[in-house]
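Part of the complex only, each chain left as placed.
Letters A and B mark the chains in the order given here, with residues in each chain numbered from 1 onward.
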Amino acid sequence: MSQKIAILGASGYTGAELVRLIATHPSMEIAALSGNSKAGMSMAEVFPHLRHLDLPRLTTIEEVSFEGIDLVFCALPHATSQSVIRELPRDVKVVDLSADFRLRDLQAYKTWYGKDHSAPDLQSEAVYGLTEFYRDEIAGARLVAGTGCNAATGQYALRPLIEAGVIDLDRIVIDLKAAVSGAGRSLKENLLHAELSEGAHGYAVGGVHRHLGEFDQEFSAIAGREVKVQFTPHLLPANRGILATIYVDGEAEAIHRALSERYAEEEFVLVLPQGEHPSIRHIRGSNYCHIGVVADRIPGRAIVIAALDNLTKGSSGQAMQNANLMLGLEEGAGLRLAPVFP
Amino acid sequence: MSQKIAILGASGYTGAELVRLIATHPSMEIAALSGNSKAGMSMAEVFPHLRHLDLPRLTTIEEVSFEGIDLVFCALPHATSQSVIRELPRDVKVVDLSADFRLRDLQAYKTWYGKDHSAPDLQSEAVYGLTEFYRDEIAGARLVAGTGCNAATGQYALRPLIEAGVIDLDRIVIDLKAAVSGAGRSLKENLLHAELSEGAHGYAVGGVHRHLGEFDQEFSAIAGREVKVQFTPHLLPANRGILATIYVDGEAEAIHRALSERYAEEEFVLVLPQGEHPSIRHIRGSNYCHIGVVADRIPGRAIVIAALDNLTKGSSGQAMQNANLMLGLEEGAGLRLAPVFP
C-alpha cells in the first residue's frame, strides 16, 4: 500500500530531486506539491524533466490538505520552515530539509543563523538526520532534521575517526569542494554560468560557514569535549557533487580500519581500498558516499577524501532514506539508482 | 525469474550504461562482462561509479561462457561486432549496439562503412531497433540492430511527418547538436576537456556522417521514393544529450498533430504542447525523448526540435527496451528512471 507524500517547496532543486526519487520508489505516492512563488503552475512547466510524470499541480502551502498525508518533506528555506512545520497536524511525520532543526542548542542556532528560534519545543523533539548514526531515533521520530550537505560529507569521513580515537582532535582541516546546485535555484550573480564556469574559488573562508554549527555539535558530542575543525568550502564549476579533502594527524592504516569497520554493514557508505580515493563524477545522481584514505609522506599524517552528491545523499536521498525508516519501509527503497556517468 | 545477461564490450560508455540500467531492472541479472583491453580488471576499477554493485570481473570474449545466457548485449565497435556475433550460439538472443546490422542493403553498408560486410546472412535476419516503429518484429527477433543515436533522434521527429505526408521531402535540414559521450571513451585529441570545453563546432559537415545511411534507408522506405536529407552534426561541450533542430516545409499545426497522434500511446516519446520545445538538460540520464514543434515566421515552414540522451534512449536504453520485448518482459521495465536535473 502506498504512502501518501506531500512536498512543501517543490519548486526548488531538492524538491525536484525528491520527486525524481519517488518516481521509482515502490511504495510512495505524491499527493500534494507546494511552491508558493510558482503556485498554479504544473511541475512540467517548472521542471520540464519531470514532464513524463503524472503529478499534482503546484499550490500554495495554505492550499495543501494534510488529511491522509503520511509524511511531509519540507524543502523550504530555514526560518520559513519553522513556522510552517509548527502549524502542521501532529499526526503527520515530517522530514525537514532546511537548517531549522539541526542544532539542538538554541543559542548555537542564534549564533549561526542570526535570529531566535521560533519553535523551540519542536527543536527539542527533532532528530538529527544522519541516517547511519541516528537510525533508531529516526525510525521512531515524528520530525527529522536533514543535515547540511557539506556537514554530511565531513561527518561520514570523520565521525568514525573521532569515535575510534585515531586522530588528533585539534588538527582537523576540511577543504571542501562543492558543486553549485547546493546553492539552490536562487538568482545570484555568482551562480550564473558566465561567472562560475571556468571558475573556482573559496567562500565562507575563515570558519564562518553555517555548517560548522553541525560539525561543532556532533564532533564535540562524540569526543566528549569541544572539537573545532577548520573548514573551507570552495565552489566548483560543476552541478552536483561534494568532494571533501580532509587533513588529519593520525596513522592511515588505523584510520582506514576505523572507517572500514564502521561502514562494513552500510549499504550507502563505501570505503575504498586503502590508497584509493574518490571522485564526484562517480557518485553523481546517486545515494552513495565514497570514502578513501591515503597516508601522507609526512609520518603520522593522512588524507581522508569523501565524495557524495549534495542533492541525493547530501539532502533529498538522505531525506528519503529517513522517510523510509520513519514509515517502516525498507531503508534503501527507491535509493539504489546507480550513479550517472559520464 | 531473472534473465541471464552478457554484455560484450562492457568497458565502454554504452556498456557501462547497460550495467547502470540493469542495476534497477526487476528481472535481469548480469552473468558475464567482457572487455578485451581491460580483461582481468574489476568493473570498479574500470568504472568506479559501479563500485556498489556485485558484478562479474571483465574477461575476454573468448572466456565468456554462453551457456544459460538468455541475451547478449553487444557493445563492440562495428566490424568487430559482425565477427563476434557470427560465432555466438544460435539460441542466444542478441541486441547489437554497433552499426553493423543497421543497413539492410549490403552495398549501402560498404558505401558508408568502407568495407564489405562479413556476415550478410545475419544482416538479412537482423531487425532495425527503433522500438516504436519495429515493435512486433523486435519482439520476435533473434538479432536486433540498435540504431545510431543521431539517427534515432532525427527519426523520432521525422518519421511520422513523412508517413503523414505533411512535409516537403526535398527540403529537410537536420542541424544536430550532440554531446561528447556519443563519441565513446576513445583517446582522441578533439575529445579532451581542454579542447572541447568552451568549444562548439560542426563535424562530418556536408552530408558525410554515417548515420545518413540510416536516414536514407528508413525515410525512403516510408516515403516509397528516395528521400535525402541534409544533416550536419555539431559537437557540444556537454557529456550527454542530442538536440536535433529540424527545418521543414510544412504547416506547424499539421506537423504537431501528426506527431501527437503517432506518439499518443507511447510512453517514452513525449510531444510537447505546440510552440514549446525541448532541452537536453531535461532528458539527461533517462529513456525519454521530447519533441516540440514551432511555426516559423515564414508561412509554410516549421521547426521541429527533438531531444534525447544519446547513451540512454539513443543506445543503451533503446537496447534495453528492445531486450525487454525480445525476452517477453514488460517493455518499459527498468527504464522509468526520471531524468537527472540539474
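The rule we apply is simple: a residue touches a chain if its C-beta (ideal position, glycine included) is under 8 Å from a C-beta of that chain, and two chains touch if they have at least 3 such contacts.
Because the structure is predicted, anything quoted here is derived from the model rather than measured.
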Number of copies constituting the complete assembly, 2 shown: 4
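Here is the rule we use: only the chains that are shown with their structure count from here on.
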Centre-to-centre distance between chain B and chain A (centres being mean Cα positions), rounded to whole Å: 35
Chain B contact footprint on chain A (complex, rising order): 13, 16, 19-20, 23-24, 47-53, 181, 197-198, 239-240, 267, 270, 272, 278-279, 281-286, 288, 290, 336-342
